[in-house]
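The structure appears right after this line, and notes come after that.
Here the complex is missing a single protein chain, while all its other protein chains stay put.
For clarity, chains are labelled A, B, C, D and E in written order, and residue numbers in each chain start from 1.
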Amino acid sequence: MDVVSFGESMVVLSPESSGPLRYVNRFSKSLGGAESNLIIALARLGLSVGWFSKVGDDEFGRYIVNSIRAEGVDVSRVTFEKDLSTGLLFKENYQHANPNVYYYRKNSAASTFGAEDIDEEYIKQAKVLHITGITPALSPKASEAVFAAVKIAKANGVLVSFDPNLRLKLWNIKEARQQILELARYADIIMPGIDEAELLLGIKDIDKVADYFSSQGSTIVAIKLGPKGCYLRHQSEELFVPGYSVANVIDTVGAGDGFAAGLLAGILRNESLERSGKYANGVGAMATLVPGDSEGYPYLEQLLEFIGEKQGIER
Amino acid sequence: MDVVSFGESMVVLSPESSGPLRYVNRFSKSLGGAESNLIIALARLGLSVGWFSKVGDDEFGRYIVNSIRAEGVDVSRVTFEKDLSTGLLFKENYQHANPNVYYYRKNSAASTFGAEDIDEEYIKQAKVLHITGITPALSPKASEAVFAAVKIAKANGVLVSFDPNLRLKLWNIKEARQQILELARYADIIMPGIDEAELLLGIKDIDKVADYFSSQGSTIVAIKLGPKGCYLRHQSEELFVPGYSVANVIDTVGAGDGFAAGLLAGILRNESLERSGKYANGVGAMATLVPGDSEGYPYLEQLLEFIGEKQGIER
Amino acid sequence: MDVVSFGESMVVLSPESSGPLRYVNRFSKSLGGAESNLIIALARLGLSVGWFSKVGDDEFGRYIVNSIRAEGVDVSRVTFEKDLSTGLLFKENYQHANPNVYYYRKNSAASTFGAEDIDEEYIKQAKVLHITGITPALSPKASEAVFAAVKIAKANGVLVSFDPNLRLKLWNIKEARQQILELARYADIIMPGIDEAELLLGIKDIDKVADYFSSQGSTIVAIKLGPKGCYLRHQSEELFVPGYSVANVIDTVGAGDGFAAGLLAGILRNESLERSGKYANGVGAMATLVPGDSEGYPYLEQLLEFIGEKQGIER
Amino acid sequence: MDVVSFGESMVVLSPESSGPLRYVNRFSKSLGGAESNLIIALARLGLSVGWFSKVGDDEFGRYIVNSIRAEGVDVSRVTFEKDLSTGLLFKENYQHANPNVYYYRKNSAASTFGAEDIDEEYIKQAKVLHITGITPALSPKASEAVFAAVKIAKANGVLVSFDPNLRLKLWNIKEARQQILELARYADIIMPGIDEAELLLGIKDIDKVADYFSSQGSTIVAIKLGPKGCYLRHQSEELFVPGYSVANVIDTVGAGDGFAAGLLAGILRNESLERSGKYANGVGAMATLVPGDSEGYPYLEQLLEFIGEKQGIER
Amino acid sequence: MDVVSFGESMVVLSPESSGPLRYVNRFSKSLGGAESNLIIALARLGLSVGWFSKVGDDEFGRYIVNSIRAEGVDVSRVTFEKDLSTGLLFKENYQHANPNVYYYRKNSAASTFGAEDIDEEYIKQAKVLHITGITPALSPKASEAVFAAVKIAKANGVLVSFDPNLRLKLWNIKEARQQILELARYADIIMPGIDEAELLLGIKDIDKVADYFSSQGSTIVAIKLGPKGCYLRHQSEELFVPGYSVANVIDTVGAGDGFAAGLLAGILRNESLERSGKYANGVGAMATLVPGDSEGYPYLEQLLEFIGEKQGIER
Partner (left out) sequence: MDVVSFGESMVVLSPESSGPLRYVNRFSKSLGGAESNLIIALARLGLSVGWFSKVGDDEFGRYIVNSIRAEGVDVSRVTFEKDLSTGLLFKENYQHANPNVYYYRKNSAASTFGAEDIDEEYIKQAKVLHITGITPALSPKASEAVFAAVKIAKANGVLVSFDPNLRLKLWNIKEARQQILELARYADIIMPGIDEAELLLGIKDIDKVADYFSSQGSTIVAIKLGPKGCYLRHQSEELFVPGYSVANVIDTVGAGDGFAAGLLAGILRNESLERSGKYANGVGAMATLVPGDSEGYPYLEQLLEFIGEKQGIER
């Protein structure tokens, strides 16, 4: 398997109209979760992938697993937990300073996923293990699971890919900094956003951010610069890859996960660093064109067309 | 004020189509909660009423409070709790043995309502305090609050009205039996369903059920017999009041709360026991004609028309 | 009570899609009415407020009253009129020169509200009576009611706040000018739009407009300048308060009423003239961010955050 | 032209959910009106037909005219009236004693249709003029128009078809009785419902009802007996035609108009009295299978299939 | 793998309201196809299954494949065909003699699936190959493919399960009879409906129908008797298994495929003939409780609960 990942996926309930939720009459259901987003994006790009977690043994848990499996993702390691619920997330489209998200994920099934729930063999057989900084924020158990997983990967020559995904709604900056920087030491590939990096390191300078993560052991450092594109460093090679301009951004949720997927896809397909950066920028940009977290991720053919490099590809 | 009550109200998310929720794309939002249902029904019948509880300091909490206030209910004692969530309830319309309800109410704001949160003066100024057997099942704190409230009522000559509302999803029969029967001792008016009574007392016979609750101190015992109607006992008077047949039952949720409201309205308007029973049966039947928990409760005029006793009423 | 107001509220039927109404299949229901908009905005800002009018004794009348009461507004003086209908307003979203509104309000319950329907005591107990130039345009009876109300206010030391709200769909400029300027003589606070002022006075110059209304007796003159902000004059003090720029204006309906509410809230909270102007501009701007007339009005806390002056506020 | 008719058509706004309208969020738009219903049903059965009336010069008026024209009905005599509105009708699906309809049709364009608005030549060129007892109830002017129309018809050998359509919401029984019975004297074909007949004549007996209308000059008397079918009398011939049983009645509105259309279609196609009765019963029954007033009327081929007499028909 | 099957799956477009499609404004999308229905039902019952076919290389093809994969079905042998379209089916909910279905499946990708497209190894590795009488009706190529597939199965000891699924919309009875009876000779398990059997064989008697198919070589003959249940024969054993009564049938589409799945699941789990019949009747009945073709199929646990035989099952 090319890539495996784990973390919490939730049912997303999106309002049918904008404004305060008290006046919204209807909500539609979709799928959310940083790790499953990335894995779905990779599946669409033709990689062989797996995702694992815990969900409630209920209709919402089944919905999550079915939706991820629909995309061609291996979900054979997911477990359904009796008496635990599946996490929910309500979105509120309120166009001013405070766009809100309402979580119903405390004590969810996924937050009880611990080190003992990991199937070591499943990680060992993969080329890459991808983790995010969201999982350690869910619970101490979940944090242990992440550290256990990266240790299994490192011990078995599986590359560790890490997206810090700093979420200050889930923990405070101090805790976040400590654990995320600790995890970064295990990362072969790390892809922080530049704002995230500043919050974590207190460094604004792109080069110095890259220096820091290189010094911690990451072979590939990809710094996300939003619509501007990204900075990439691989050993002595470094370059800036400009982003794709998009006229109508509809929904930026899932863009960062799409970026990470594009980068991993490039790397795993042995593309050049620049081309991998183009993949990353391209998937990220395309994700913003469609509502929903993962619905906008392209098939490889569509990605190549978008970035203007379509060529003979067999699917 | 005629009647005050307290307990948890929740946002109800109803599926737009029947079948397993994993295939349902949209949900609509409405209001639920046994105590607020009863209070709304009473307001519509022209009584002066108040409801109190805790809700999350969020859009769903505001929705609940606004919706109840819209009906003319005093909500001045409700508090908004930072960092606590407002309870949710997903309905699933699946027409076989196991119709499901999915709760997201664990550790909700309402479940933290304790004895210390009660405004004694608010209870004292009412003629009736209405409680249900749902609140003590929410948490030990909530249970203490119920007992504290009935003691305040008893100590101040406020009548206690009690609907056992046995919910085996929230606690087991043993715990339920102990607390509900304990609460029954404080009840001046008690209105168990006949099936509930059997589960609680192990008695099937209507007369004996009434004997039991009379012996515990209830002056008025109303035993709900579903569509058949009800049995009523007030001191030495006892009678059976036949129910109203309804061709198209659309939604039975809220019928029991409507029954209780009809009964209290009759009693507080000094109607005869029989007429109070007709009010109870009438509101209960009308509740089933409309989707939603409380939307079907009638105005007094509509109730009188439904039960065929319309007369000069000024509103 | 801080502020009372009266006038017609209507059921608004908004099309689910843009274009000529003959091709629109669905409409959604909401609440509209300049005076109830302002009163709702004030309630949300923490003031104690009341609204009165007549509505039909029908479901739409109940909807209007419930919706306004939901927001914490006193509606105890509203009456339900048998045999009179509740006004309707259909919106048409047609993006060229002629956006249309279709009224079904002729001979509505509200248009029959007359001087004899006013509860004098209700006006006397308020600090401010707010009126608009829409009510006198509804019918001669309604016009008499407005004049009667302002006279009661003036005779009892209640401040009169007046938003001209010139609606040339309801009457011609000649009639409008005569009555609005007559009403302006009673206004302690007046808040015309600059375009309105030009139509009424034939004056374009802001200073001269302010001079005119000052000369008529208004202590506070607030001239609305749209997104640019407002000009305020209070006795010898005068200043321009710049507006807040908003990226995505969704619906401007209700912005003017929000402005008026912000201004009154500032004044009644004894804020400085400038800060009152910021409140006014802020509520007006926030109203445009959300569809619906009143759904976008902020709570005080949200307003302060929006205008960048959040501070310790207890709710 | 085979048949012409005139009367008020309205925009029907139907709730998306059942229960009191104050809780209904959305409405869908469709077409209603007894005369246009009948004319549409006839068009679908292959007859050449025309309908005339006044509508507002607005989007709703255009909607009505377009919708009727869509069905192949001649609408060349309809006029669009500036400054008059098009009538509306809100339905409320409330399943108990009092299903409600809310009209917004007072002073509508159609209610101002008077005798002077009739195009005499248009009536003269038709075989049948169909009128209902709704039109005279709209206004004195409309009443005059109906009497003028039937006189034109009688003077020119055009058959008058009359459906009493007693609507006690629009006038009282005394007025209704006087005008309807007066109109009946002009009717060549009359099709009262048995309940209507009882209210108008105080007679319950079918034979005696038929005797009455025969004595007044009607050559064909068709008494509607609901799902049971109909009684028909043509000169000395009389017979009972049993109705078609329908498992799931969805919407009975429009069934009576469909019955009338079926009867006229049979007569105009020179079918036997019995077969005409089958057409009438068949169209009436099929109308109840589909929501909406006219959507369920069949094409001739579908009608024949429904009544089990399909045969070679070319369309 | 336990069972593999192949055949056409289509996008189903269901009207949001009943009545003739010309008046329907909206359609919702779901999945249809007899073979994929059965395979999904089997997956839900815990069997290991695969489905193959051709779909268009378009969004609708991807939708079909994703939806089937979501349920845990192996779709590795499905191919996406450039320049061929994916079949569509519009439903019309018109409650009288002629409920209609409108196909857009002529020359669809699936109809070009031929013998050369079969992966022999895929059939060989399965315990059961399930086919229906729909596929041979699609095109001569598709017919050849079915015969080729059953021959591969027979030659390799794979059981052939056959549901005749007579569809007279796709071919005439003469052609259908010839091919279906020919295919029946290859069937180890055959499950005709009693009406189907009569049309194919001209025999009404259940025993004689069973005799016929037994004589053609089927070891297990299951005759569907609708809500009444089924008749089963396995070698010398024969029995009648009564159906489950269902109060509210919502949608019978998919019930027959569910029956077949229940039967196969029983057989493959080595249940007794009677218990297999209960599974069949149970899945069939449960399918009717939910709108959509496959949404109502139960998980094994739910089936056992429905048929009243819940026992320790680990999922």
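One rule holds in what follows: contacts are C-beta pairs under 8 Å (C-beta built on N, C-alpha and C of every residue); 3 or more make two chains touch, one makes a residue touch a chain.
Small disclaimer: the values here were computed from a predicted structure and weren't measured.
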Subject >> Where the missing chain makes contact, among the chains that are shown >> reply: A, C, D, E
Subject >> Among A:32, A:136, A:164 or A:292, residue touching the chain not depicted >> reply: A:292
Original post:
Which residue numbers on chain C touch the omitted chain?
Top reply: 17-20, 23, 94-98
**OP:** Kindly note down the residues of chain D that lie in touch with the hidden chain.
**Re:** 66-67, 69-72, 80, 315
**OP:** Provide the residue numbers of chain A that touch the chain removed from this figure.
**Re:** 246-248, 250, 286, 289-292, 295-296, 302, 305-306
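Quick note on the criterion: only the chains that are shown with their structure count from here on.
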**OP:** Check A-E against A-C and say which one is joined by more contacting C-beta pairs.
**Re:** A-C
Subject >> Distance between chain centroids, defined by C-alpha means - chain A, chain B (Å) >> reply: 46
**OP:** Scan chain B for residues touching two or more other chains and write them down.
**Re:** 20, 66
